[in-house]
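All protein chains of the complex are present and in place, except for one that has been dropped.
Letters A, B and C mark the chains as written, and numbering starts fresh at 1 in each.
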Amino acid sequence: MEYHGRKMKNTAVLLLSTPMPLACKGVVAAISQFLIAHNGSVLHSDDHLDSGRDLFLSRLEWDLDGFDIPISDFEHHFKPVAERFLINYHLALTDYRPKIAILVSAYDHCLADLLYRNGTGELACDIVIIISNHPNAKPLADFHHVPFHLLTNPKDKRESEREMLELLGQDVDLIVLARYMQILGPDFVAQYLLRMINIHHSFLPAFIGAKPYHQAFERGVKLIGVTSHYVTSTLDEGPIIEQDVVRVSHRDTVEDMVGKGRDLEKVVLSRAVRWHLENRVLVYQNKTIVFV
Amino acid sequence: MEYHGRKMKNTAVLLLSTPMPLACKGVVAAISQFLIAHNGSVLHSDDHLDSGRDLFLSRLEWDLDGFDIPISDFEHHFKPVAERFLINYHLALTDYRPKIAILVSAYDHCLADLLYRNGTGELACDIVIIISNHPNAKPLADFHHVPFHLLTNPKDKRESEREMLELLGQDVDLIVLARYMQILGPDFVAQYLLRMINIHHSFLPAFIGAKPYHQAFERGVKLIGVTSHYVTSTLDEGPIIEQDVVRVSHRDTVEDMVGKGRDLEKVVLSRAVRWHLENRVLVYQNKTIVFV
Amino acid sequence: MEYHGRKMKNTAVLLLSTPMPLACKGVVAAISQFLIAHNGSVLHSDDHLDSGRDLFLSRLEWDLDGFDIPISDFEHHFKPVAERFLINYHLALTDYRPKIAILVSAYDHCLADLLYRNGTGELACDIVIIISNHPNAKPLADFHHVPFHLLTNPKDKRESEREMLELLGQDVDLIVLARYMQILGPDFVAQYLLRMINIHHSFLPAFIGAKPYHQAFERGVKLIGVTSHYVTSTLDEGPIIEQDVVRVSHRDTVEDMVGKGRDLEKVVLSRAVRWHLENRVLVYQNKTIVFV
Partner (left out) sequence: MEYHGRKMKNTAVLLLSTPMPLACKGVVAAISQFLIAHNGSVLHSDDHLDSGRDLFLSRLEWDLDGFDIPISDFEHHFKPVAERFLINYHLALTDYRPKIAILVSAYDHCLADLLYRNGTGELACDIVIIISNHPNAKPLADFHHVPFHLLTNPKDKRESEREMLELLGQDVDLIVLARYMQILGPDFVAQYLLRMINIHHSFLPAFIGAKPYHQAFERGVKLIGVTSHYVTSTLDEGPIIEQDVVRVSHRDTVEDMVGKGRDLEKVVLSRAVRWHLENRVLVYQNKTIVFV
């Protein structure tokens, strides 16, 4: 299986954290040895030491060809190492294609961008459903052969959330809010904690809330930005995955800012989604480490 | 007189605003004609139409060689045009070297940068005094032959402000707060309204107030920024002249952010000061237009 | 007619150049007066003085509502002013929608981007034909209801160019090479001089010619870039309209560079096309002035 000449990988990724004093005295060696003992070749390792929090954090990727533990038994075999070093970890398989749902409102530029990237293979996932409170993205969804669901009663927030939960079922790994302009309630958010990525059209924490480009215009800033973050129960306060900015001047009207912002939103949201899908994002203390 | 091969100019600059309906029907023509009638060659003109506010704003530069009105009589001769179009304007002469005072605290990187730029001729001004609540910049000031004044009693804010006002006298055109870490009182600010430029080490309006790099670190942003603005009575809320950002990652400690920020602060503050000195900044509605 | 709240404008744009000594002594006044005399309100004017070449260059936009000269008679009425100041000018009407043709090969990301932007009204033009040497963009063209033409014999360059000239006819105002991977011959280029925009996937003049991302990878640069330019008879040497760059590191494979580059290509090409369509680009001395 190929994408622009790149072979599909059969690897496993471990995202882990462990208290520092233990880490320094051997966690790298212990994990490396464990993998070698089972014929696993390490392809990439990237680590970070947060000396303020006394935490060692790492991303490790190894080749599963020849690895002699069935991945379903990994937890069992790895347990002694994990317990000895108090390792908190998440295991992921590169050849698993996560199922994602996209929520969208009237503006569909981020949706169109994600669908295009998915079509070229840039995003290794299956987009299983698009849910919207607005009908206009339906032709786009049809063109990409993705089921499109229009919310029955978009004005009723509670009802809509119930409807969405039902549609999403148990199988969706990640929800992407691609300019979905409804604030989701805490119950909904809780069900998809660290599994729901939003794009906010400001350089957070500046301009939280509604109409950030208008706020930016009023304040007279010289750069505008956008932020992609995991959704938590506090509006626009979740762990930031990626941000970027673009220069504006007095010549830019609010509409110009909206236009420039659109280009940023597409790129920043797609980066965040891709990094999440590639198991590069480790969250702790309401911050992210992105291993790129 | 030369600076890196660039001749000193003998030109005049007009920064002006006028209500739109009038502007469209002839303000450009009227001013152009006025200048031509007096043998003034327009070198640059740059204008902007704020349709939201119904204002026409412009910067006009013309050659004074051959201009047949003594500049001291400009107001008198220009009056009919100004009154007809309700023009609000500021006139400046390029060959006038503004006198500036720099206020600084313990961190002297912005000061060092401004002094170096002044030495090479990049900033067309005379730095007449450096005032500090900390002694460590004295050797630097001496090296550049600029008078250095250590505040007598830096803990006493009111007393210090009185002392500064006395030192500044009537002649200082612009105060630059080059990482001066004391908040100035409203009376002091009022005396130098739109004539005092600060560098704040965050991307305003994010992280107003103290220790912005620490705030940025805690929030986990992926870019940090700095902002240069005119000082008004509301902390960090004045008209923004320039901003810039730099990328950070989880690998950057607060100290790394401080280091990266230093490089931004120097560049952004010096740009703001230069544009002010070159009469490129027009303030209105708590925003700036920078004609560059 | 609206696009995201923005009204369609009924204005005229003049892009002009004139020798300096004349310009300074009154061209601005003369043109302003000419417009006022015919009840034309200037909305924007932006000028530039190239002192090295002794040229005055300007872009002027005025409201046609109330303008009392039929635009077809403009040349006739403007002649005295143009002759007096040796003005070289181009007149354009904002409400005219240029007809554009897009040439594309196997990679269709720029095409998809242009079609999307055209659909939302961001690009004020009619895409009248898509021509390709590769069939895969057909469904995309169909979705956007744009005629798609597959070249009959893409290996035969001369034959293909003849075929294209026939397809294009007399009506096409602009050709966009949206990653069209054939070098066009001088005769073809001559027909569309300054009316054909290309996107080259390097930061020109670095990495001219084939496989620039591979060249960049081999050289070990720390940023990669893309360039949008008018096509001239010398490969990749035409006047540059826009460029941008993105950071890369040793972690980026050639494929990663290609991926990062794609995002740049879309944004940079669409900016160049939009500026051209908005009559903001003035070419002289193999360089461009972009009045933004």
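Brief remarks follow.
Here, contacts are C-beta pairs under 8 Å (C-beta built on N, C-alpha and C of every residue); 3 or more make two chains touch, one makes a residue touch a chain.
All values reported here derive from a predicted model rather than from experimental measurement.
Between the chain not shown and the residues A:Asp63, A:Asp173 or A:Glu255, the one that touches is A:Asp63. Among B:Phe34, B:Phe74 or B:Tyr116, only B:Tyr116 touches the chain that is left out of the view.
In the full complex, chain A touches the hidden chain at residues 24-26, 28-29, 32-33, 35-36, 41-49, 63, 247.
Where chain B meets the omitted chain, the residues involved are 4-6, 109, 112, 116, 120, 122, 139, 143, 251, 255, 258-259, 263, 267, 292. Against the chain not shown here, chain C presents residues 48, 50-52, 203-207, 219-223, 225, 239-245, 249-251, 253, 285-290.
The rule we apply is simple: only the chains that are shown with their structure count from here on.
The angle of the rotation superposing chain B on chain C, based on CA atoms and rounded to the nearest 5, is 180 degrees. In terms of Cα centroid distance from the overall Cα mean, chain C ranks first. Highest inter-chain contact count (C-beta pairs) belongs to A-B. With centres set at the average Cα position, the gap from chain A to chain B is 42 Å.
A separation of 36 Å divides the Cα centre of chain A from that of chain C.
Along chain B, residues 48 each make contact with two or more other chains.
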